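Down below is the structure, laid out as structure tokens.
For this view, one protein chain was removed and the others were kept in their places.
Chain naming follows the written order as A and B, and within any one chain the residues start at number 1.
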Amino acid sequence: MAETNANPAPAARRFRRLYYLAPVIALAIPFIVNEYLQFMANAILVYILVTLGFNIVIGNLGQLAFANTAFFGLGAYTTAIVMSYFGFPYVLAVVAAAVTGGIAGFLASVTALRGIRLYYLAIITLAFGELLRWVYLHGDKVTRGSDGLLVPHPYFLGIPMDSETPKFFVFLLITVLVVKATSNLMRSRIGRAIVAIRENEAATASLGIHTAHYIVLAFVWSGAVVGIAGAMFAVLTGRVFPESFGLAEVIVHFGMVLVGGTSSIVGSVIGAITLTALPEYFRQFPGMSELFFGIVIILVLLFLPKGLASLLARISPRFNERYYLD
Amino acid sequence: MLLQLTVSGIAQGALYALIALSMTVLYRATTIVNFGHGDFVMGGAFVVYVAVIFFGLPFVFAAIASIGLMFVLGLAVSRGFIDPIKTGPHIGFAMMSISIGYVLRGGARTLWGREVLPMPRVFDMDPIFVGGVVITGDAMIICSTVALLLAVFFLIFHRTQMGTLVQAVFQSERGATLVGIDVRRFHETMWGVGLAMGAIGGILIAPISLLHPDLGASFLIRGFAAMTLGGFGSLSGAVVGGLVLGLSEQYLGAYVSTALIDITAYLVIILVLVVRPAGLFGRLVAVRM
Partner (left out) sequence: MSEPRNTVTRVLGAACMLAAIGTVNADETTGLTDTTIKVGVMGPFTGNASSYSKAEIGLIAYFKHINDQGGVHGRKFEIIQEDTACEPAKGIAGAKKLIHQDQVFYLHGNSCSGVAMAVKPTIEPTGIPWIIAHAVNQDISKPPTKGIFHGVPAGPAYGTAMGKFVMSRPGTQRVGIITHTNDWAKNYCEPASEFMATKGVKPIVEVALERGQTDATAQVLKLREAKLDFILGCLYEAETVVFLRDAKRYGLRVPVMGTAGTDLENTLARLGDQDAVKDYYVLHAYIDNVDGPKMKAWNDIVLKYYPDEKITGFSTISMASGVAAVKALQAAGRDLTRSKFIAELDKIKDLDTGILACRITWSADDRQGCKESAVAGFVNGKPTVLSGWNKPL
């Protein structure tokens, strides 16, 4: 049988098992780092999911939809609200964030379905995100506006998440589950349909595939994943502020996707790690982080358009994921 | 009060129109929306500031220098950064324009340090009073500049051979190349023109607000809203869109709530794209991915 991603040859399948090694190795992190580095590791986990979710819409589906901060902020605020006003335990709060994110994803997909594409889609999704930020700021009866909404101490299965280490284990668990689920989705018929839509929507439709369903699914999944990331972010920072979810943030997300590699799951992880960790070295100088960010993206676009993940692919074809944006 | 708000709205709207116009010119010529345009506007203003304060040039020369510099920058951007990724998806263009803007902003911030700088006042015209309404010198100059630019580009695009060239390239790059049009050179020139117009915007805007590296950000969104409202690709639409946006902000702010001024642009965008995506004067053009 011809080798496809759905039915990989034994060697490739064995190789993919190596991917499971990463979280196992990661378990050792809390024992060798201090609180600050642990905090950064937690932040990286959050942004892995952010990038993963964004990549589905931008990379796999190929739509220029910048609603990522909208999903992110909604997830964070939902978590904060259900925990502080309704006393939800953290697990339920994460689910609530995923649901809210998914609904927002659905709304975003509606605009895409109506034929709004490209720059129009980019602009309307940006506008949507900014509008939400205004709501966070002015809905201060509920969101506490610019004071920020305090997230009560979360508990996971009865264990308090009051320092970075327990947060890490919970985040790692969530991240692994979500990445695995997304990976399964993208390797399935559904994932292939999504990519086919990106390549040529009309042709895909002519094959009898309901493109609308898959577009909606991609957006909803993306929204849910990023909503979950938002739930993690709320606990990471302990207090949810409107300013965290503006235009500058979505550009950072975009950068992570591009640097890591569009429509590549490994790429999402790499991009998140790179753009979360590296700016920490530039804390001192006014403007340096913006310069660094801009230059890195430009270099990637010019010389490594498929992102850092394509570098890995050059090392070994086994890293090659089929769905790179061509 | 209504009259004063209207005057103010037109003055503000003219600024937005200028931004939208420069982005539209670029879009018409290259099918690219320059997401970093706000930072180029800031860059134009910054060059003028440096020229006037550090090199002691009189304002007019500084302005010309700035426009010229930004034109050359436009050529460089097109040749060095946009052209190489031409075969990639539009996502790449968006990100490239943002990143160049970021480099400009970061560079400005590094040179600037921590200060908020006053722009030298250039047009110290006294405002004129009509009835109880104040019309400022700034407003008159901006409006006339925008009107002039609109007329110029309208003429160019619709009456001259250059304009036919623009339409030809916009419709089919391959076809244009086949008939002997140097598309690459054309793109470069138009990038230069687009950025030069942005510099004009910066020169007009900077004396009104203070000069700081984040100047461009809020104008970018207003420019988008104006373009969306007027219809992507339509020159007159960009201007009308800008004016309508400026007026809406003033009216909503005064009669409903000042808190709405910040998000009027977003509301306009969403409203237009939901109700009539083509905008007032545009047609939805299918652009090949």
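In the analysis below, a residue touches a chain if its C-beta (ideal position, glycine included) is under 8 Å from a C-beta of that chain, and two chains touch if they have at least 3 such contacts.
Being a predicted model, the structure only gives us computed values, none of them experimental.
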item: Selected from A:Met40, A:Ala205, A:Ile295 or A:Leu311 as touching the chain missing from the view; value: A:Met40
item: Contacts of subunit B with the absent chain, listed as residue ranges; value: 1, 4-5, 8-9, 11-12, 15, 109, 113-116, 118, 121, 127, 134, 136, 205, 208-210, 212-214, 217-218, 249-250, 253-254, 257-259, 261-262
item: Residue ranges of subunit A at the interface with the undisplayed chain; value: 30-31, 34-37, 39-40, 43, 137-138, 145-148, 156-157, 159, 163-166, 169, 173, 176-177, 180, 236-239, 241, 243-244, 280, 283-289
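To be clear about the criterion, only the chains that are shown with their structure count from here on.
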item: Intercentroid distance (Cα basis), subunit B paired with subunit A, Å; value: 32
item: Of all residues in subunit B, those that touch subunit A in their complex; value: 33, 81, 84-85, 88-92, 94-96, 98-103, 105-110, 112-114, 213, 217, 221, 224-225, 228, 232, 259, 262-263, 265-267, 269-270, 273-274, 277, 284, 287, 289
item: Sites on subunit A touched by subunit B in the complex; value: 58, 62, 64, 111, 114-116, 118-120, 122-124, 126-128, 130-131, 134, 138, 247, 251, 254-255, 258, 262, 285-295, 297-298, 301-302, 305, 325
